[in-house]
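First, the structure itself, so that you have it in front of you.
Only one protein chain is missing from this complex, and each of the others stays in its spot.
The letters A and B name the chains in turn, as written, and every chain counts its residues from 1.
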Amino acid sequence: MTDSKKVLPGHETQSDDINCPSCGRFVGPASRCPYCKAKIPRRMSLVVFQWAAIFLATVGLFLLYLMARSREVPVVMLGNIQPTMNFGQIRVVGQAATDGRIFRNGGMGFTVSDGTGSMMVFTSQRQAQELEARNMIPKAGDSVNFVGGLNLAEDKSSMRLVSVDDFQLTRAPAATIKLKDITMDLDGSSVEVTGQVMDLVVPAAGSKRPYSLKLKDDSGEVAIKFWQTDYDRIEGKDVLNGAFIRARVTVGSYEGKLDLKLSSGADLEILDGPPSAPAPTPAQKAAATYRQSKPSRARDFSRGRSVAATSLSVSAVTADMDGKTIRVRGRVESITPPQEGTQQPFVLILADNGSRLRVAYWPSVDEVIAIKPTPGALFEVEGAVTVYEDKPQMRVTSGYKVKLVNDMPASQPTVDESKAVPVSSISEADKGQTRVVKGVLGPARSLKSGVAYSLTDDSGTIDLILWNALVPEDVQAPLEEGVRVVATGEVGIYEGQLQIKAAAGRSVMTIR
Amino acid sequence: MKGFTHFMSGVAVASFGPWAIDAALAGNPIFFILGGACGILPDTLDFKFYRFFYHHDVYVEPDPANLDPQIVADEIARAVAMAHDENRYINLKLSSVRLGADHWQQYNVTFDNEKKEVVVTFGPVVNTGQVPIPGTEDLTTGVGRAPIKSRVIQTYDAALKVDIFDGPTIGLKPLGNEEGDLDLEFLPWHREWSHSLTMGAFLGLLWMIGAMLWAGLPVLEGLTGWKAILGGLFTHYSVAWQGFITIAACYGIHVIEDQLGHMGSNIFYPFTKNRTPGLQWMHSGDGLPNFLTVWISCILIFWNLHRAIPEPTYHFSLLHLLMVALIIPGLIMGALHWLFTRGTRVDAIVDTTDDEWSASKAG
Partner (left out) sequence: MEAFWMVLISCVIGTVISSVISCLPGLHIYNVMGAMVLGLLALETGGTMVPPEIFVPMMIGMVVGWAMLNTIPAVLLGAPDESAMFTVLPGQKYLLSGRGYEGTMITAVGGLAGAFFIIFVLGPFAPKYLPVAQEVLKGHMHWILWVIITFILMSEWPKGGNRGPAGWAKFYDAWKTLLAGLATFFLAGLLGFIILTRSPVDHEVAFQNIMPAFVGLFAIPWCLLNMISAADVPKQRVVKGLEVDGDLILRSVWSGGLGGGLAAYLPAVTGGVGGLLAGHATAQRDERIFIMGQGVSKFVYYVGSFMLLFVPGLGLTRGGGAWMMKTLYVPTTYSDYYLALGSIAIASAVAYLMMSPLARMVLWFIDRFNYRHVSTFALVIIIVMVLAVTGWVGMFIAVVSTGIGLLPVLFGSRRLNCLGILLLPMACNMAGFGEVITRWLRLT
């Protein structure tokens, strides 16, 4: 039996209001006793408050929604962005300073500039696909107007595209010019060309090489390169051979030669007949052709950190700087990726006037580097100095701090042909060593993430492996059966066969 | 096992489907969601739906203002008499007794088959965490005893303890023997149809039909040979059969895991009518087996994701992963536990209450 005289422990502080005044049982917040059904006086039902909360939440949310929808996102100049605006949404009106680049994860990124500053803009994979489907991947010089979400950090501020629908793109006008007028002076520019297709070279199945379209007008002939995805988007592609076309191409250079790339498959139009438009005057050309301008200098977010505003030369780095964070500029002498199966860092050797500096960073850092270091190119890196055997080294922890300054090699060629060794001299004992070989390429074999060629010289044959992640597309583009090349890379063994794994960057060079 | 354990096991099983990882990398999380959801779904069906529609013949609802164990004992005896006299299955509901916002009166029911009586004792007042409030052990005194017409055989060793939130249901099933014994089924609405491999397959089939209707008819023009046609069909209906496998496997892992405990499940409903007793290797609320299952599930998920990376920067074997993530930390934890508890006598707490039932109320 219950001892009714005892009060439950903890109930000393309990208000009488929570018990039924009629039968004394616990009723909690109920307005009617569940035992004796008595109405609890002076108690407003909890239900009233519950519905009041639901009302407040839904009506308030709806008003907030209306407010948000009707609010214009403010246009903010990139140079006026403050750290307190982090996570904010702003509208940017400016120009694409670089071409949109599709990343390995499927997302896309480009740099926007509005005259007061510049910033990287990222899109999701889905957004990139939508933009591509609408032919709205920005090209350098295009005018853009969009809303972005800010992600500000001391060293790598960026924006995230909020909406594809809201993304407005106006293509930079491109001059229609004669083929003979396309020169290296137009490097980085978008131009419009017209002419007749003389030949379309389709890459072999499984090949990683691009399509090559030979275009001729009354002034000359050029080859325009494009990839399978662009080819698929060309309307009427089945009748390309012999057709008159108008196309927008980006002028580039490769090993001192002109390299024309189709901007997009949607930028190639098949004409009914020979183009009749008169050639523009030089003044018109100057007005219409966009020349890629240098992006504005990034804002200095160093905020009192002990990093010098200007870069040091390689020779200026000393062991006394141990622990300091510095910025150094130098030519890439070599880049060594970690060996498979190891947890080693990438090792970059920067050289300058006979001085060399070892720079190390982890693969996770390498993934972020927008333009990978290649031998011969001038790079600027920022990181901490460490000392090993009294020699200074650098450790870089952010991919954003490895920046290309100039990709033109200084003087010597990328691969030193004079160091080439006969293929037959390479043995299993050389595994892991770097060797330079010279010879003629055999047929291409497609690999999962790269391509393999047999390379034959007077002494023998060896496989040359080019991983897509390491050897840039433009290096791979001219390679085909019969081409004579000199290549540098590490000796490896796969299924008992010797092979040369082409080093990262411009490690393969065509020669006469 | 506890809900989270089932949930993680489901996610782990889903991760073995290469399609799940491919879809996830393309931004589609559906197979992993299906895995986790189906892992916990059997308990969700029972505890969130079925039990509220389960009919009871006798409700025992002790009055908080007059806590008399004899009334409770008499009501239980009445239910036993109904099962005996009417020779039918009787569902008995033992309701909880709420005394305050955080106070519940605990009571225990024991069937003494030697004396053919039911014994009801009122225990301490407990809080919502099922922890006794000090000083309440003797608050309600007395023992209720009532004679029962039949012996009540307990095959599942759960003590009939009633405390917080919802009280348990007891099924009294005539065994049909000469003595007129009754079989006691704890929570008869639990681990029945919902905890069967066939139910998992059925739900998978529903998904498959829905997905096939969504996908529409395949275009098989130009395909010659049965292999090519079969391949075309599999490609066209990939979401359908992949979903079927994921649902059936993740639902099934719940049933298999529950079979390691005491209560068991009705594995092949409707082909089997009763629960198959479990292997009794563990109680469903035991901390260590639950944690180990969750942790091993996490390791397997991690391993499957690692295997799917085409060119990983870091290379390691499953054994390496197990050493780093499980065996070495486990040994260190075990050594520390031994260090901290050596010399102290730890009495094993044998709580035979169905932990899953308790956990569902505490969750």
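Going forward, contacts are C-beta pairs under 8 Å (C-beta built on N, C-alpha and C of every residue); 3 or more make two chains touch, one makes a residue touch a chain.
Quantities reported herein were computed from a predicted structural model and do not represent experimental measurements.
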Problem - Option from B:Gly231, B:Pro270 or B:Gly287 whose C-beta touches the chain left out - result: B:Gly287
Practice task
Could you please point out the chain B residues that touch the chain left off the display?
Solution key: 2-5, 7-8, 11, 24-25, 27-29, 32-33, 36-37, 40, 44, 47-49, 52-56, 59, 61, 95-96, 100-102, 127-131, 165-167, 285-287, 290-291, 294-295, 302, 305-306, 309, 312-314, 316, 324, 333, 336-337, 339-341, 359-361, 363
Problem - Contacts of chain A with the absent chain, listed as residue ranges - result: 9-15, 17-18, 28-29, 34, 46, 49-50, 53-58, 60-61, 63-65, 67-69, 71, 73-74, 76, 82-90, 105, 124-127, 147, 149-150, 152-156, 162-166, 303-305, 323, 325, 362, 364-365, 368, 383-384, 395-398, 401
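Here is the rule we use: only the chains that are shown with their structure count from here on.
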Problem - Distance from the mean Cα position of chain B to that of chain A, given in whole angstrom - result: 49
Fill in the blank from the handout: chain B partner, complex, touching residues on chain A are 1-3, 6, 8-11, 14, 18, 23-26, 28, 35, 125-126, 338, 340-341, 343, 363-364, 448-449, 469
Exercise for the section: Report the residues of chain B in contact with chain A in the complex, numbered from low to high. Expected result: 26-27, 63-68, 98-103, 125, 127, 133-136, 139-142, 310-311, 313-315
